[in-house]
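Omission of a single protein chain aside, the complex is shown with its protein chains in their original locations.
Chain nomenclature is as follows: A and B, assigned in order of appearance, with residue numbering initiated at 1 for each chain independently.
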Amino acid sequence: MRKNPLLILLSIVFLALLLSGCASAAEEPTPAPPPEPTEVPVVEPVAEPTEAPAEEPMEEPTAVPTEEPVVEPTAAPTEEPEPMLRTDNLEGETIHLYHFGDLSGPYAAITGPLVFGMQDAVNALNASGGIRGAMLDVQFADTAGSVDEAVAAYDRFTSEDDNVLAMITYGSGEAEALASRFVEDQIVNLTAGFSAEAFYGPGSGYTFGLGPIYPDQLGYFLDWLVANWDEAKPASAGDEINLAYLSWPGAFGQGALTTESRAYAESLGVNIVAEEIYDLSPSADTTTALLNAQAAGANVIWTNTLAFGPAALMNGIGALGLQGQFVLAGDNWAMDLATYAFVSDPSLAVGLITPFPYLWWNDADNPGIQAAQELFDANERPAGAHNVGYLLLLAGVDLLRQSIEVAIDTVGFDALSGQALYDALTTMGPIQALDGVIRVDYSDGSRSPHNVQLRQIQGGPDAFNVLQDWTDMPDLRPAGE
Amino acid sequence: MNWQLLPQFAITGILNGGPVALIALGIVLIFKSSEIFNFAHGQMLLIGTMSTWWFAAEEGMGLPLWLAVICAMGVSVLLGLLIERVTLRPMTGQPLLSIILMTLALGQVLQGLTILTFGTTQRNFPVFFSITDPYKLSLPFQYNGNPIVVILRQNLVWTFVIAIICVVVLWLFFQFTHTGLSMRATAEDHETAQSVGIRINRVFGISWAIAGLIATIGGILIATASGLDLSLSIVALIAFPAVLLGGLESIPGAVIGGLLIGLVQGLVALPTNDFFLGPAVAQAIRNSTEIVPYIILLIVLVIRPDGLFGQKRIERI
Partner (left out) sequence: MSVLRKRWQYVVLFVGLAALFLLPAYSSESTVSFVNRVLIAIVAVQGLNILTGYTGQISLGQAAFMTVGGYASTLLVTQLGWNFFFALPVAALSAGVVGLIFGLPSLRVKGFYLVMATLSAQFIIPWITRNIYGDILHGAQGLNVPVPIIKLPVINNLCFFGTQFDGELGACVYRFATSDQFIHISLVVVILSTIVAHNISRSRLGRALVSIRDNDLAAELLGIDPFAYKLKAFFIAAVFAGAAGAMLAHNLRHINSVTVNLTDSILFMGMLVVGGLGTSLGPIFGATLVILLEEIATVMSPWVISVLPDNAAGATAALRPLIFGLALIVFLIFEPRGLAHRWKLTKAAWRMRPFSR
């Protein structure tokens, strides 16, 4: 009896080794055309040096290349146009898209409208004939803001569909955690979580942003602030710019403070005098954070939060009678109508400055905004969804439509893959989605936009007025890229 | 250290402890009568507060606020009675583990029900007091030549006052009403209470009902601060250490425990970057509001497991 467990164990270990041998050989991906070397900074796990065919016997050892992997000179798939390339009349075909986000956890306030935007945009697109006649089919999973749920959703989606083109993610945490998987499985990730790590961290490369990364946003704001300090500074402030970083814990809340953005602030002569964290909850008490910031001599506050995040600070400032003592600024999400649901007095929101990588509902002369407004009204969405998330996803779906069309033109519908979509996105050059509601250009090696506006709340809701029109941002991508 | 802000942080902390004390009181109440430590308290509180919102909100019933509060109290009383009757009565005489797990399971069920009925979106809870116009309290002493002015949010002060009024009312209830007295008798000894004609099942039910009621009041008080969402139930997790700090069975202990926890949570904000252990430590201490209750709890457990006012009948081993 005693010996038996050991025996079982040994045989199982042996079996495991044997099986792992089989498993890998069987799963060897078919050699894909190597991606253009200039565009892909990371080591592509699939860009196999050996042309090992999949039907090789399982235990056959694979050959090791003696020289460096051959870099094939831009083996663009277009070089051999097949006669049967299907690029049009795709009626009856379906293109699957997958998105997941936090609809029941702390970020639900912002994810809700994003998902509404996605649904409405896809429905509208399908109603108008889809992409060359192919219908879009969208599947959603609720991650409740937790990374392991996101991984589970990712596994579920990839096991249901061998050829996932793109997934849309909404959270910094999940975008970061899944970044390397997107690369390995060659799935384009269009994300609304702009953490630098997700775009440019080790092993990333298939993550594309609908907005600029948070360190860039902080740097962009500081550029403006330094240039305009005399006009913008609070009455009580001196010449020193003292920044307090008051934000949520977590990948998103802490996303703007990186080595690069700290160094950039220092180079501009901006002191970061306080870093305080407050709860990710509408009832967060920010008074201690604010009092400590004040005691540290801060005259500028940056908050990397959204919806009730800035509201908690505004309420705290109101409650402590500190109005006019700080320049309040934040990431692009911080300036949103959702904030007004949580701020006790709308006048407290006046003065907030944020980078603004898209147009706003009050730019009513823009046809994209008009279309968005019509769509919003037609779907009778709740007033709370009339915000940045809805708008951004309408534009995001338009961006996907454009890039998928380019990919179809290049490789044909039947060869459409995440890789093809990646190639399309990185070669299209400047893209204006939804008539310029967002403007991106992924062809310069970056995967997040670099040209934004700066806006300020000047008056009641929706008075998000332009402080500085579309200008280039500082490039604060993490080193190593 | 930010000595200038010491009075500010101390007073804010104590005031913040008011609702915590009220919630801790509910936990003690249930424990005293039935020896059940209610891990579902946070979720009971959440349901009560959510239903207040629903009764009051335009999207819901649109009742006037006072009526909404009364209706929500009715809901929470019924909920308390229902929980006691359906889930905990069958557990009488079961081992501790089963009872603890039962309340944990209840918490999960209530959490699920709350999400199912009310969704997950944050609610804008009605604000009773002006947020922009704080009370300013000038203290009669100075620090470094600066006058010390304590700025207090209106809702903070009134929340505290209401919480303390509730505590006093409960105390009167236990001291002077027949039901209150029979509950105290039951808490002393089930068999003796039964032998003098007290129906202890009824007493259990009443204590759950009252606990639900005051949990709801506590929840409403906290939600008025600036909003309501699912994370509200976390307050109960701060109330647990307060309960143990005060002593599991002591009503004044729960109140003082709650206030003390609030005070310490306020005081951890004191260290600044010139802190003698360095800015990193100061930063860590400032961010420790969520764990100081538990650090206090560990200290209490090691030094004085029966709390400040608890009965010394813990079985030592």
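The criterion applied here is as follows: a contact is a pair of C-beta atoms (placed from the backbone, for glycine too) under 8 Å apart; a residue touches a chain by one contact, two chains touch by 3 or more.
Here the structure is a predicted model, which means the values were calculated and not measured.
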Problem - Touch criterion as defined above, residue of B:Pro7, B:Gly74 or B:Gly119 at the omitted chain - result: B:Gly119
Practice task
Specify the residue from the set B:Ala10, B:Ala57 or B:Leu101 that touches the hidden chain.
Solution key: B:Leu101
Practice task
Pick out which of B:Leu82, B:Val109 or B:Ile200 touches the chain that's been left out of the picture.
Solution key: B:Val109
Handout entry: Residues in subunit B touching the chain absent from view
Key = 37, 87, 90-91, 94, 96-98, 100-102, 104-121, 237, 240-241, 244, 248, 280, 283-284, 287-288, 290-291, 294-295, 297-298, 301-302, 305, 314-317
Exercise for the section: Spell out, residue by residue, where the missing chain touches subunit A. Expected result: 1, 4-5, 8-9, 11-13, 15-17, 19-28, 43, 45, 48-50, 58-59, 61-66, 68-69, 103-105, 108, 112, 141-142, 144, 146-148, 151-152, 155-156, 158-160, 173, 176-177, 179-181, 184, 195, 197, 201-203, 249-251, 253-255
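One rule holds for everything that comes next: only the chains that are shown with their structure count from here on.
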Exercise for the section: Determine the centre-to-centre distance between subunit A and subunit B, using the mean Cα coordinates as centres, and give it in whole Å. Expected result: 39
Exercise for the section: Spell out the residues on subunit B that touch subunit A in their complex, using ranges where they run on. Expected result: 2, 4-5, 8-9, 12, 16, 115, 120-122, 124, 127, 131-132, 134, 136, 151, 153, 222-223, 225-232, 234, 266, 269, 272-273, 283, 286-287, 289-290
Fill in the blank from the handout: Contacts from subunit A onto subunit B in the complex sit at residues 103-106, 108-109, 112, 274-277, 279-285, 287-288, 291-292, 295-296, 307-308, 311-312, 315, 318-321, 341-342, 344-345, 348, 384
